[in-house]
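Let's look at chain A:
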Amino acid sequence: MREFLILFFLLAGVFFFTVSTIGLLRLPDVYCRLHANTKTDTLGIGLIFLSLIIYEGLSPVSVKLGIIGIFTWITNATSSHLVARASYYTDVKYFRGKRKDYDHS
Partner candidate 1 sequence: MLELLQGLANNYFYCYALVLFIIGFYTILSHSNLLKKLIGLNIMQTSVFLFFVALAYVKDGKAAIITGEEGALYTNPLPSALVLTGIVVTVSVTAFALVLLVKLYSYYGTLDADEITMLRGNPE
Partner candidate 2 sequence: MIYNSLMIATAILLVNIIICLYRAAVGPTPGDRIVGINMIIGKTVTVMVLVSFIRQEALFLDVALTYSLIGFIATIGVVKYLELKHL
């Protein structure tokens, strides 16, 4: 049961990482790519760390893993906000409306 949980969470985490990478490739502009960055990346980190914490049990290692997870979430959100803000104020055009209106070039 425990092994199954570990493998399931690990797989889910890797899946979310892969989804975020696909999103980074497919989405049209900076803002949408930032969505792919923060969202799926953070959940990927969370799930993989959760699986490793289950694997390790309660020990200093899992406490440190929790600290790493918390700080990664904070810094990831902050840097995404900053990139979005800088792009907005340096007039990077954002894609609006439906996909079919967008000329992919």
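Regarding candidate selection, all candidates are chains of the complex that A comes from, given by their letters.
Rule of thumb we're sticking to: contacts are C-beta pairs under 8 Å (C-beta built on N, C-alpha and C of every residue); 3 or more make two chains touch, one makes a residue touch a chain; residues count from 1.
These numbers were taken from a predicted model, which means no experiment stands behind them.
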Exercise. Given that all of 1 or 2 sit in the same complex as chain A, name the one that actually touches it.
Key: 2
Practice problem: Enumerate the contact residues on chain A facing candidate 2 in the complex. | Solution: 3, 6-7, 10, 13-14, 17-18, 20-21, 24-25, 30, 33-34, 37, 41-42, 44-45, 48-49, 52, 55, 60-61, 64-65, 67-68, 71-72, 75-76, 78-80, 82-83, 85-87, 89-90, 92
